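Removed: one protein chain of the complex. Kept in place: all other protein chains.
Moving on to chain A:
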Amino acid sequence: MTTAILYSKLNYDSNYKLIQLTPEIFGALYAKKTLEFKATDPEQPVVLCSEDTTWILKQKNHSNTVLLMKEVGSHINSSTPNALIDKAQLCTHHLGFTKLDSELEPRLTEGQINFTSLPIYNGDKSEFLNNTKDRSLTYWSLENVKRCSPCSEREFNNKWHSIGGCVINGYACLLSHDFISRTLHIMLMSCMAENLALDEMEIDRTFEAVKKDIDDTDSNITFTKEMIATVIGKFCTPCGSTTWKLDEKLVSVWYGIIALKKFASSRMISEDEFMIKWKSQFPPYFSCNLDFSVLRGHFYRPLGSGVQYLSVSTLPNDVRDRFKHLFKLQSTWELEEIEPYIKGLNIKGLKIDSFVMKYARRRKQGKRTLVSSR
């Protein structure tokens, strides 16, 4: 039996917090990996990041008295309650120095890059550099973007190029959709002209090939190695320490969206006609398999047959309004075709069938699942 005399400060130290150390966090600490708290700004939720993982922190409040006490020896000058202490027992002294009314609970989340205020580069370098003098715009270094993104280092590096992130003259920016399209097109043509293997691309050799083509055509467009690295990072998967394999599906989706925007944004087009238009968008002699299903989430079928371009960014953010809007455009959807338009609103992570049934009618027709309004 051990006995401790308990004391408490009358005014607690409020600089302490408790955090749940999940096995992953404990492992990171044990391996002496760096852990840091990050937030986009002081008003935004705080996340905890290790080298490769991001956790969002929820503050779990409680009404119990949770005292954190430290052993202080017998230095406190106070009388002891002799009646309760058996003198033969070991007696220690503990002082409550902080009272905690919450715990931080880390939950695994996907790291996000804070790119909302980054400038867009559309290919005009002189205009871009002139704009850097405008103090109302945010021109950050890549390190600053990393620091202000609620995202671990590895997640950031994996996502940076896929969102079109690039560094131009030391300033972090996003390459515009049009500029990425032009760069991809020229890059594919240059690689084919130079007989470079598309399943073993290297940034340096690809850049040299593009540079040679641009010099030959006397074009005004300027490409840097960073821009080529961004486009390679966006459309390729790493297959070695310095080599990349072109992801044909990503390329075909990109050209498919271009074709949808160009030929099917203001009018409906038949699927067969669209496939011809889609094929015509690729660089000459570039071959890849075209599968219309990869464009799910970018089109709808106004009369059930032909297709028309539909961007998810134009849809209402409220889940009921979104379903209502989608059924106004198309009365009956196949589950696979409506799913990309609604899955972003399934924040509780329900099975897609259950989520759809909360807001719409679902019925089976052979192997197909059809979704319509209630």
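Rule of thumb we're sticking to: a residue touches a chain if its C-beta (ideal position, glycine included) is under 8 Å from a C-beta of that chain, and two chains touch if they have at least 3 such contacts; residues count from 1.
Criterion: contacts and distances are computed from a predicted model.
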Choices "Large ribosomal subunit protein uL3m", "LAFE_0A01200g1_1", "LSM complex subunit LSm2" or "Monothiol glutaredoxin-5, mitochondrial" - which one is the UniProt name of the chain not shown: "LAFE_0A01200g1_1"
Candidates A:Asn64, A:Ser266, A:Ser313 or A:Gln365 - the one touching the absent chain: A:Asn64
Full-complex contact with the absent chain, from A:Lys38, A:Arg182 or A:Arg322: A:Lys38
Interface residues of chain A (partner: the chain not displayed): 1-11, 15-22, 25-26, 29-30, 32, 34-42, 46, 64-72, 75-81, 83-85, 94-96, 103-104, 147-148
